[in-house]
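Structure record follows, encoded as structure tokens.
Left out: one protein chain. Kept in place: all the others.
Up next, chain A:
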Amino acid sequence: MTSTITPDMSAPVAISVEEQQFNDLIEADSRIEPRDWMPEGYRKSLVRQISQHAHSEIIGMQPESNWITRAPSLKRKAILMAKVQDEAGHGLYLYSAAQTLGATRDDMTDALIAGKARYSSIFNYPTPSWADMGSIGWLVDGAAICNQVPLCRASYGPYGRAMVRICKEESFHQRQGFEILLELMQGTDEQRQMAQDSVNRWYWPALMMFGPPDDDSPNSAQSMAWKIKRHSNDELRQRFVNMLVPQAAVLGVTLPDPDLHFNEETQQWDLGEIDWTEFHEVLAGRGPNNAQRLQRRRDAHEDGAWVREAAAAYARKQSARTEEMAAS
């Protein structure tokens, strides 16, 4: 029942009224809402995707928070704090969306800190220079926007609505990153070198954010049939590179791909081979910072336990007092 939504006409399978209603809603490009009936596979797929997405936002705070105390000016520090706060907010919107599907916040958090849940492999790369704040905004958030804009139309209502809010905020992230790089590129030779070095390190991992190539992406077809996903990984990656090339020209940086060239026939930028071994290594937990990111998340969760307990105790006390007052 969960493996296909298009009944095989040669061997008609009786499907339930609810399943028919679900199929009709998907077919009509309408939205599925939390209390609607949905196939188990659809629910599982969404919980997996939305919680991974939420974890990425939460872990994504770390590479940037690294620079808050070292931002080059008070203005940059304020901007960076606002951005990191946004990432926390994005994580919360998404956790809430996953919770409408029956996943609990505790289970999701536990899976993350136990190292059982995945998050975007991009956040396992280090941020050794200030220019990395620029590259993260321009390349990483840029790739995220490319991925996320079509998700605003995802067939699951709460996910789509969360994405609308997130996309609005991401455009600030991308622009501030671009501006950091632009300022460095207009600075000294040393600053230009710092910007270029950072772009060299982030370019390929950013392209990997779109996921494995289409012929190696087992969940894609079903996700597209369910209209959770609207475009294939390769299609979005291509769209992103087409946007990047003219932006890189404005910045005056070089994209570290000697094979990148304009294809007159397709009117697109053809890119060189992506090192998928690196992608799979990082995904498997063997990236430069995987262990550190998880350890930090685990510590934060444990260090914050007393705050959660105190808030719960206070709430219990308050409600007991209210009841007492009502009774007297």
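By our rule, contacts are C-beta pairs under 8 Å (C-beta built on N, C-alpha and C of every residue); 3 or more make two chains touch, one makes a residue touch a chain; residues count from 1.
Operating definition for what follows: contacts and distances are computed from a predicted model.
**Q** Looking at UniProt, which of "ABC transporter permease", "1,2-phenylacetyl-CoA epoxidase subunit B", "Hydrogenase iron-sulfur subunit" or "ATP synthase subunit a" names the chain that isn't shown?
**A** "1,2-phenylacetyl-CoA epoxidase subunit B"
**Q** Who touches the missing chain here, A:Pro72, A:Gly102 or A:Pro128?
**A** Residue touching the absent chain, from the options given: A:Gly102.
**Q** In the whole complex, not just what's shown, which of A:Pro34, A:Pro128 or A:Gly272 touches the removed chain?
**A** A:Pro34
**Q** Touching the absent chain in the whole complex: find that residue among A:Leu92, A:Ala117 or A:Ala225.
**A** In the full complex, the listed residue that touches the missing chain is A:Leu92.
**Q** For review purposes, identify every residue of chain A that touches the missing chain, sorted by number.
**A** So the residues of chain A touching the missing chain come out as 33-36, 82, 85-86, 89, 92-93, 96, 99-102, 104-107, 158, 161-162, 165, 169, 308, 311-312, 314-315, 318-319.
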